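A single protein chain has been omitted from the complex, and every remaining protein chain is retained in its original position.
Now for chain A:
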């Protein structure tokens, strides 16, 4: 009798527990805080039109890449996710993303996306995510500090020596961060892209990909090359030999906030970063007026090293994307949310107001976009750009590069840093996948 009663209670409790779990009728969406101005109006429109609810998960930008990789690999990620374009091929290779091509082909605005940018978000010929923006990279500088240091504005450095020279003058004038060159593991992808790759591209001749991390013809990673050594030597000069910048901004609790604060406090000289800073140096979502920004900072293309045959200015482009989790419950609904965010009116308004570089011809060819002076100049810079080596394995290589810059901050010699980098590449990919250039 007691047994029967017990079992009945267990059964009843189980039923109640089942009933208490709500039916899952919402779409989940994860995005970094800086892209809220694009995402949130799109979500609102989607909810209004479809009657569905979206659970938005807004996160800080720092550590976002690791979080998205971890969530997707653990199977706990949102249905729709914003992610850095360099991660798309790796995430797709692991089967974490849904191919977006078949869904997008039925959407009338898909035709406007630039093919080169869709290519970056592809793996084995399939598109896995739609780009939100692209970018160019440059050296930003604080005009008032340049005047204080007696450097002519507009500043037009021709070689790395000119940058080091300006940084020395800024240091002598008492500027706390004369040349903020992203370095170290906490900077993550910023150290690779805004720092190392921008220098590397101008450190040697482009032939045979001698100025890159990967030989794109043979798909072999470059473990040692004159370009790598020159690049690491530049870091060594900035952080160790000439002490042209303290390392602490690279390890701040919130790096973006620390950089913005140092600019606001007039403590920043030169900052190696990208086109998004036209808004993000103040506020990614609501930047101040054009006049205010122009009065405070200027920018110049990254010059090459000055080595014979090397490029005179360098540039590399990245960008962000939105993709769908391969485990999303309702993929059509998830894609509908993606199209609501990317709907022309919403997407164009965001692109223009936050000074992002357009990824679609219907926006980039619009009169408003072409009339924006910053975007016009940045687009001109994009005429000579390149992309990351986004084959699977890039994220690991990028982390090893970040570690190399980290070791330089500790005063480790360039020889040892290169040796460690080479050995780690062999550990990860095997000796046949790693080459060296004399």
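In the analysis below, a contact is a pair of C-beta atoms (placed from the backbone, for glycine too) under 8 Å apart; a residue touches a chain by one contact, two chains touch by 3 or more; residues count from 1.
Note that in this section contacts and distances are computed from a predicted model.
Within the choices "ABC transmembrane type-1 domain-containing protein", "Stage 0 sporulation protein KD", "Branched-chain amino acid transport system permease protein" or "Gas vesicle protein", the name that UniProt assigns to the complex's undisplayed chain is "ABC transmembrane type-1 domain-containing protein". Within the full complex, the residue among A:149, A:188 or A:297 touching the omitted chain is A:188.
Of the candidate positions A:109, A:215 or A:420, contact with the unshown chain belongs to A:420. Even with one chain removed from view, chain A keeps its contact list with that chain: residues 2-3, 6, 10, 66, 69-70, 72-73, 87, 90-91, 93-96, 176, 184-186, 188, 246-248, 250-254, 265, 392-393, 395-396, 399-400, 402-403, 406-412, 420, 423-424, 427-428.
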